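Remarks on the structure that follows.
Note that one protein chain of the assembly has been removed; the remaining protein chains are unaltered in position.
On to chain A.
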């Protein structure tokens, strides 16, 4: 089961309460490296490490199956404050 931008986005939206998910394929198409931006109210009051752990534990199998995974997590408020691009 190889991941695509679409399937990974769906998986994240299914498993985490989010207001926005952006997935970028950094691998050039082989499905081995993704960069994601996740905006979720669940991140409120959590530091970076806790946010990453939340995402990592929700995507355990997926992350283990790929070579590179990079993530940024924002709360909806932070996302808006930084211009929400």
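Methods note: a contact is a pair of C-beta atoms (placed from the backbone, for glycine too) under 8 Å apart; a residue touches a chain by one contact, two chains touch by 3 or more; residues count from 1.
Keep this in mind: contacts and distances are computed from a predicted model.
Entry comment: the absent subunit's protein name, as recorded by UniProt, is "Monothiol glutaredoxin-5, mitochondrial", drawn from "TBC1 domain family member 19", "DNA-directed RNA polymerase III subunit RPC9", "ATP-dependent DNA helicase II subunit 2" or "Monothiol glutaredoxin-5, mitochondrial". Per the touch definition above, the residue from A:9, A:46 or A:72 contacting the chain not shown is A:72.
Contact between chain A and the unshown chain involves residues 48-49, 52-53, 56, 60, 63-64, 68-72.
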